[in-house]
Each structure stands twice: as structure tokens, then as C-alpha cells.
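Let me give you the structure first, and then I'll get to my questions.
Yeah, one chain of the complex is gone here, protein chain that is, but the others are all in their spots.
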Amino acid sequence: MRGLGIGLIGTGYMGKCHALAWNNVASVFGDVARPRLVALAEVNAELAAKKAAEFGFETATGNWRDLLANPEIDVISVTTPNAFHPEMAIAALDAGKHVWCEKPMAPAYADAVRMKDAAARSGRTAVMGYNYIQNPMIRHIRRLIDEGAIGTVNHVRVEMDEDFMADPFVPFYWKSEAASGYGALDDFAVHPLSLLFTLFGHVGTVVADLVKPYAERPLKEGGNRAVENHDVASVLMTLEGGISAVLMANRSAWGRKGRIALQIFGSAGTILFDQERMNEFQIYEAGGRAEEQGFRTVLAAPHHPPYDRFIPAPGHGLGFNDLKVIECRELIAAIGGDKAHVIDFEDGLRIEQSVHAMARSFAERRWVAV
Amino acid sequence: MRGLGIGLIGTGYMGKCHALAWNNVASVFGDVARPRLVALAEVNAELAAKKAAEFGFETATGNWRDLLANPEIDVISVTTPNAFHPEMAIAALDAGKHVWCEKPMAPAYADAVRMKDAAARSGRTAVMGYNYIQNPMIRHIRRLIDEGAIGTVNHVRVEMDEDFMADPFVPFYWKSEAASGYGALDDFAVHPLSLLFTLFGHVGTVVADLVKPYAERPLKEGGNRAVENHDVASVLMTLEGGISAVLMANRSAWGRKGRIALQIFGSAGTILFDQERMNEFQIYEAGGRAEEQGFRTVLAAPHHPPYDRFIPAPGHGLGFNDLKVIECRELIAAIGGDKAHVIDFEDGLRIEQSVHAMARSFAERRWVAV
Amino acid sequence: MRGLGIGLIGTGYMGKCHALAWNNVASVFGDVARPRLVALAEVNAELAAKKAAEFGFETATGNWRDLLANPEIDVISVTTPNAFHPEMAIAALDAGKHVWCEKPMAPAYADAVRMKDAAARSGRTAVMGYNYIQNPMIRHIRRLIDEGAIGTVNHVRVEMDEDFMADPFVPFYWKSEAASGYGALDDFAVHPLSLLFTLFGHVGTVVADLVKPYAERPLKEGGNRAVENHDVASVLMTLEGGISAVLMANRSAWGRKGRIALQIFGSAGTILFDQERMNEFQIYEAGGRAEEQGFRTVLAAPHHPPYDRFIPAPGHGLGFNDLKVIECRELIAAIGGDKAHVIDFEDGLRIEQSVHAMARSFAERRWVAV
Partner (left out) sequence: MRGLGIGLIGTGYMGKCHALAWNNVASVFGDVARPRLVALAEVNAELAAKKAAEFGFETATGNWRDLLANPEIDVISVTTPNAFHPEMAIAALDAGKHVWCEKPMAPAYADAVRMKDAAARSGRTAVMGYNYIQNPMIRHIRRLIDEGAIGTVNHVRVEMDEDFMADPFVPFYWKSEAASGYGALDDFAVHPLSLLFTLFGHVGTVVADLVKPYAERPLKEGGNRAVENHDVASVLMTLEGGISAVLMANRSAWGRKGRIALQIFGSAGTILFDQERMNEFQIYEAGGRAEEQGFRTVLAAPHHPPYDRFIPAPGHGLGFNDLKVIECRELIAAIGGDKAHVIDFEDGLRIEQSVHAMARSFAERRWVAV
């Protein structure tokens, strides 16, 4: 069996993360042909060569378009800044390549639509890099919900908090510009939205409140500049299945580093999860003797596939980068026409639609239907 | 120094809780005259006599109005079902007694207004039984906020969750009747509102979503009956000082027993608290060496007054009933004309106003100003 | 039914704690006659009078022997410094009073033996103030063990840690003198030993290691003085039933405030408890679906008597002082000839024997049988 030929665009954090995934997926899973790392593209040709050597790619180029014409390449990983996603992803699809694109799709909604259309007409696999949905804990939670372990879900709360914008003395930079987006909403609320979609389906109606913790920020050159978007977002919403949800995102939350906290309430129990302790979840199941009822903390274990492919012993822990390896395996499944647990460009577009609806709800101070 | 003469109406849980408070306040604090437990009123005269003996009251009566005329009584504790609060509290105030009334004020807003007016014209002390604000941890959090320990607060989340309505097979009873109120909102969201008020001031504008986890409940006699109020409430709001807040209340939250969880985000740190672990709070203070930054779990200690009046050693723990003893001490301070940490009938009324505004916001699907 | 007549010796922390217990026991439990607080003794007569008024005692005296002759007094609470316990407890027993004595019995083993003998010949109830065994969580753990919830227990670890001796710059004071005892062993390891006894029975053989974290401490007047006892104790032991145990005590454990942590390993599960979070315990029960196995955190609730006597709602929390109220109720049961959950002078003596055996084991660097 010939392994897929891989082209990678970008060598930043996500570039490295994709490279690790392509290097590991065969060793970890043992059920797919080892991919062939054909070519690495990076605008700085010298850096491209250095990184190709590190990452194990056979060739390097300073021109990403070189990958399009290379017949040995089957899949292209797009890990460049968001603004480049539409051009690169569409070109790759048009060239007949499968595409694995980091989230979000594009700053402009129209571009995201074009990406979805390109994927549809190409007949190729086009998958977004929503890695948190690949956590075996999340997968198991989905299984539990499907099995009815907590009955019918009626209410959900999800929080995503980090503190990279928490310091008011950090000089103004592009993340506070309106051109970069709405702020917390599109900068990272798309992650919890990917989880809500995975577990419960798409968003129906929303009412959102956005907050600027700091009206302005200092400029390096002296003086201040008004902040143009919102670091905090709070949203009431209904999900397709009739579940009500509260989404909260705060990129100015001192002390939170990678919190994505889920509370899922059902008619027969409750499930809790927090990505900061990504190797565990809590479940409360109604029933049993009252005297010993309580939340059970379950540690990740081989019982929660595909944890077993990484480690045969329970409680030893996966890492953030391992989620990308799982995502890579799912991508390969999708390419092979198998059932795969991925967010493709069509679902990705709907996630971005819901973000735009939230922003509109805030601007107009009213409930809005996605 | 003569101790206050006490009359108590009610012998249910809150009656007992008040009785314990009156019995303990002098022993614990050592700075007030020991109250004299004059008379206990309870509609069942036999029970009244039995409980008076247990609780240490000198006399008992089956008619609460007997307390009004008793010149030995200075303060009346009202711990009967909510519907009786207006009549009893107003009569007591009109008779020149101070009043300590369990929350909430009254099912009907107009009655709550009448209570506030009675308090105002009486010149007596009229205090609501919002005990959670008395937790030394909450007091210390207020001190930290006042001192600027976490800078300027910009965002707050508060959750109150229990599971006494979580079981869909529990037969319909009065708590699901519209006559009993809105459901989660007034049944217990008033508690987190008392905390928000204590820490940040009153509520400005709100948008609320209310949810019925179960459309109907079984009747004991067979068949089902439609549920008339909402077990889940989610509210976006602004507080007076311009802080944005999210309030979430769920009385159908399986596994939650007495959760009142606060997340307070400021420009220089974050504070966390959960009443289920009422003897600790967490604080993250920006600054210090990056390598060891993190949330600090602080255990209740004599450094957090009035914990020191109960226990001279740190980390040993107060209980829920101790909060009522503290509240009792604050009530005595208020009666004595001293600065006191209480929610009087005027502030209590504003809390209930905000609840009604939330209900209106839900009914009209729009933002509403309190 | 006439309530017991109470005499109290001592007005320090434990004096206050006993006073609160005598004041509350009838209100909380509702099944015993309200005790009559007859007389308070305290060497400072003026303080005695002040505290008697605060605590609700009818009379006060500067001479504790006045209590012995008072026919209205049935029980005497002894809460004075340890050195006074033998004289007072023996005199009280000889005078026909029941005795409730704070732990430990006496600094000298011979005195403890005399106390036990006095209790035996008096025919009166003589109970030690080991309050931690009264925690409803501990009681429930005992029930679980008795029911076989975790199978046959085979191994136990218990840690008791505080930090009141952790600061090396605190000047030398009596707690570091050999005359005050062995240090961590008798100063507070008796508490975890009371738990081990309650749950598993008495200690068989031991090997102990004692440590001085600081060889000397500063003197207030300048210079240093050698520390004469040991702040850290570690003990391997076998319990009567053949269970092996590890006991660890550290009164120089920075950051620990009231930790008494139990780990109980059985053939079918594990139970965990920590007094710093005294309103919860954890249980892992083997069995059930592997995918959701984990430790369940159980919050204290009315299902765990006598929590129900204090609070009718789950998860609201008892406090440290409430344990003394429970202990008081058990004492009353013992006096009434009912089955009671107490540590009497005979069992108390055996706990102190095991402490002496540990000290001997350390001195002789060998295993020792109690």
C-alpha cells in the first residue's frame, strides 16, 4: 500500500504540529501506510530547507505553488496565517489535492463560502483543523450522550478562556484591530463551537453580549489607541435539537491558559470536561444508592479509543499534539472514503455563520437567527 | 448590658437555623449581650411548646400575633413560608419590632414594596436572610476587590445549581406551578444576585433565557401535567458599575447540590469561589515570576474575620449554619446603629425587581432595563 | 425529662467549643432534653463570670473544685491544659460525675492509667474529645467498610499535617521542649490514630522514624536553643486485623492547615478522605463499565447521619464546631446507657500506648509491639 504524498505549507506552530502528525500517524495507529513527506513550502526558502530537514520532508521550496503541480503530492496541509487560507486552499483543491486547513476558514465570510464551493466542486476531501474534537474524552462524551447515559440533554454551558489579552499594559497590536475580526468570538470561540457542533449539532438562534475590558491600549510609540474589538463574548443560544446553551469566551481571563470547560446537563445525569485537564472528564449518573452518588472523575484510558493506540496503560496521559495525530488519522479515513470524525468545509462554514450571527446580535442588541 | 429579647415565628429548617443563631451569637462573638429567647410562635401550639423547650425559648404560642404585644420582645425572626412574610413582617414593624425575615420578601412584587415601605416608616431595622453574603470567604473577596487586588473588575460569571428538580419522574408539585414563581429565577437565583449586589452593586440591563427541561411531569394520580415555570435560567446583564455579568441558575442540574460558583475577572487577576467548597477561594494575581504563576487555593482562616470568632486555627472549616450566626451578629450591629453587612428591605426589593425584569426580558425576547 | 446539669472547666478554645456543643445539642438533635448549663469554672474568677454570661451558664467560679460538690451537675467538661487533665478528671469521677475530657489524656503514661482506673471504678461515663471521628463522612466510611463496599481492606495510609511549627524563625517555645512530649507524635498524631482505631481497631506493631526539621530555634533573648522533640513522624505499622498502615504526621508542613488525609485500599475499591475538605469523600468501587470507572466525589448530605439533623439539604456543609455537637450527643447516649460512638478512657489509653511504642521504636531503631 502506497502512503499518501504530503505537501505542507507553513512552518510555524501549526506547520510543526502537522509535520509531527504526518510523521507519527502510521507508527501510532499501525493501520495506515506511512505517508511520504514530499515537499515543504515556506516563503523563506532557506528556512524551508532547514525545516524540511528537521521535519523529514524530501524537498523544500520558497513557492507554495510548486506543490500544486507536484504529482507525488496527494494532500496539502495549509497552516499559514488565516488571510492566506482561501487562496491556498482553493488552489490546492482546484489542482486536485485534498486539503487539511487550519481553522478558521477565512476572515471574510465570502471567502469562506468560496472555499466551501471549491471543495464541493473538486470532489476532494477538505477538512478543517479543529483538533479539540479529537480528544478521546470528547469522543467518549459523544458516545455517552448517544447511548443516553445522561438521558436527554437539555442544557449546556461552555466556556473558553485564556489570558493572552489580559494584560492592559501590553501595547496595541493587530489582535485589537477590527480588521482582525470580532475578537474573542472568531479568535477562539470557534473552538467551543466546534465542540457544540460535534456533540449536539448546529446553532439556531443567539443573543450575544460583547465586552471590551480595556477601551484603549498603549502604543509602543507613546499615547494610546482605542481597542476596536471585544475580548469577552457571552452568548445565549438554542441548538438545533432544542437544547439551550450558554457560550462564554474570554481572552482576557487572567490565569486561564487553555480552559475549554463543558457542562452538559441531561435528564439522567451531568457530564463535565475541561481541556486544561484534557485527560479526564466527570460524570454524574442519576441512580444508584443515594449515599454514594457523586461526580466520578474518569481518567483517559485504553477504553477510550484511540487512546489505546498511543499508550496501553490507563491514566498516563495524551498531550495536545497527540490530538493532531488523531485528526490526521481521521483525515486519512475521510480521504479513503471511510466514515470519519472531521469538520469539513461545509460544517466549518456553518460554524463561521454562527459567529457572524452573534456579532450581528450584539450590534443590534437583539436575538438573531443563524 | 441587657440582651435583645427575641421572638421567633416558624420552626422549620430556617426556624431552627435562626434559633441556633440566637443561641450562639454571644458565645461565638463574645462582644454582644446574650439574647433572651422570649417566645416561639408556631401555628401548632403543641409543636410550639416542644420546639421552645428544644431551642431554649422561655414561652411558646400557637398565635404569632402574641409576639407583637410582648414588650420583652425586641426582634422578631420571620421564618414561615414566603406567602406569610408580608403580613408578619409588616405587623411586626408596625408593632415597633425589628425584623429578620427569610428571603425572598414576597411572591408578589406589590407586597414586597409594602414591606419596604413598612420598614421605612417604622424606623426599625429590617433585614433579609441572605446568608451566603456572610461567608468570610465572600467578605474577604469583597475586601480584595476593594483593595484592587485583581485590578478593575470587568467581567463576572455566577452559577447557582442544585438538582432537587432534576428527576423527571418526580411527580408534579407546587414548585412547578406558575403561582409559585418563575422557577429557578426567584426560587434561588436571588442568592447569586445577593452576592453580585454585595460585591458589585445592583443590576442595570438584562436579557434572559428560561428553559423547561421537562415540558410536563407525572401526576401522582396518573397522567401528566404541564410544567408552568422554568427550572433553568441564563441571563446576560450589565451591573451598575459597568461590569458585564452572566448569571446561570439551574435547579435541574444533576449532581450539583449547593453550587454557587463565582468567576470574577479583573485587569490584574481573577478570583474564583464555589459554595460547595465554602471554606476556600482561588485567586490568580498577575505579576510575580511567570514560571510559578497560578491560581492559589486559600483556605478559610482566622485571617478572614469573623472566622476567628469560631475557630482559632486555620483550615478547620465553618459550616452552613455558622453563616446564620454571622448574619445574626450583623443584624445586632444594624439594630445598634453600627455599620452592618446586611441586605435590608430596600436592597432586598431591588434584588426582586431585577428578577422581575429578567422574567419580562424572557417573555418579550429582548433586553430590558431594571 | 430533666436535662443533664453541666459543669465546664476552662474557657479557652475547647472550653468555648464545649459550651457551643452544650448549647446546641438539644436544638440540633431534637431528641434529648436541653442540658442545663449550671456552672463554669475558670481560674480567673472575673473571666469566669464574663464567660458564664456569654456562654449561658447560670453561675461561675474561680475554683473548679466547686463543681465537684454541686449536686445539680451531672457532667463535667474538662478543657484545661493537658497537665491538669488527670487531677480534674479523676476528682470529677470520684465525685460521681460523668467526664468529657479533651485529648490527650495526660502527658505521663502513668497518669493516663490512673485516669482509666478512676473511670473503671467510678462506673461513670468517661469520654475523650476525639472529635474527628464524629464527622458524618467518617461514620459513613465506617459503614461502607462494614458493608464491604470496598471488599476486604488490606492497606491504609493516613497523613496529618499542619504548619504551625513550619517557620524556623519562630522563637523556641514550650512545644519544642521534651517535657511537652515527643512532638508530632503525641501533639496530633493521636487524631489520625483515633480514626484508625474507629475504622480498623488498635495498633499491633510499629517502626517509627522521627525527624527534627530544625535542630535549633532562635531564642527571643538572642542566641539559639536546641529543639528537643520531633516535628515529623513517619510510622509503618500493622493493625489488629492484619491490615498494614502508614502513619505520617508533620507539624512543619508549610501550607497544610488541617489536613488529615486517609487512603483506604480494599480488595474491591478505595476510599479517600481529607479533613481539609471535611464535607466530602471519594470512593472508587471496582466493577461497572470500565469506560466510566473513576473516583466518585460524594458531598455530605442528609443521607449521612447525623448531617440531616443540622441541614435538610445536601452539599451545604457542616463545620468543625459541629463535630463537637455530634460528640456531645454521643456522650449523652453513652451516659444514658445507649450504644454510643465514642472513645472512652480505656480506648483512649490504648491510643496513648501506641504513641509511646512508636517513640520507643524510634529510640531503639527497631520494630516494637504495642
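We call the chains A, B and C, going by the order they appear; numbering starts again at 1 in every chain.
Going forward, a contact is a pair of C-beta atoms (placed from the backbone, for glycine too) under 8 Å apart; a residue touches a chain by one contact, two chains touch by 3 or more.
Keep in mind that what you see is a predicted model, and the values were worked out from it rather than measured.
Chemist: Which displayed chains does the hidden chain touch?
Modeler: Visible chains that the missing one touches: A, B, C.
Chemist: With the full complex in mind, choose from A:Glu159, A:Asp186, A:Asp231 or A:Asp322 the residue touching the hidden chain.
Modeler: A:Asp322
Chemist: Have a look at C:Ser252, C:Gln275, C:Thr297 or C:Ser354 and name the one touching the chain we're not showing.
Modeler: Answer from the full complex: C:Ser252 touches the omitted chain.
Chemist: Among B:Asp146, B:Glu221, B:Glu291 or B:Asp338, choose the residue that contacts the chain missing from this document, as touch is defined above.
Modeler: The single option touching the absent chain is B:Glu291.
Chemist: Which is it among C:Ala33, C:Ala95 or C:Val211 that touches the chain not included here?
Modeler: Only one of C:Ala33, C:Ala95 or C:Val211 touches the chain omitted from view, namely C:Val211.
Chemist: Which parts of chain A are in contact with the chain that was left out?
Modeler: Its contact residues with the unshown chain are 13, 16, 19-20, 23-24, 26-28, 30, 33-34, 53-56, 162, 164, 256-259, 276-279, 299, 301, 310-322.
Chemist: Could you pull out which residues of chain B are in touch with the chain that's been left out?
Modeler: Residues 140, 144, 149, 280, 283, 285, 290-299, 301, 303-304 of chain B touch the chain that is not shown.
Chemist: Pick out the residues on chain C that sit against the missing chain.
Modeler: Contact residues on chain C toward the absent chain are 150-151, 154-155, 157, 159, 166-168, 207-209, 211, 213-214, 232, 234, 236, 244, 246, 248, 250, 252-256, 265-270, 284, 286, 293-295, 365-367.
Here, only the chains that are shown with their structure count from here on.
Chemist: Have a look at which chains touch which and call the overall pattern line, ring, star, complete or other.
Modeler: It is complete, because no pair of chains fails to touch.
Chemist: How would the chain B/chain C interface be labelled, same or different, where same requires over half of its residue numbers to be shared?
Modeler: same
Chemist: Could you tell me which chain lies farthest from chain C when each chain's centre is the average position of its Cα atoms?
Modeler: The chain lying farthest from chain C is A.
Chemist: In whole angstrom, what separates the CA-based centres of chain A and chain B?
Modeler: 41
Chemist: Quick one: chain B and chain C, Cα centre-to-centre, how many Å?
Modeler: Centres of chain B and chain C (C-alpha means) sit 34 Å apart.
Chemist: By the touch rule stated above, which residues of chain A touch at least two different other chains?
Modeler: 293-295
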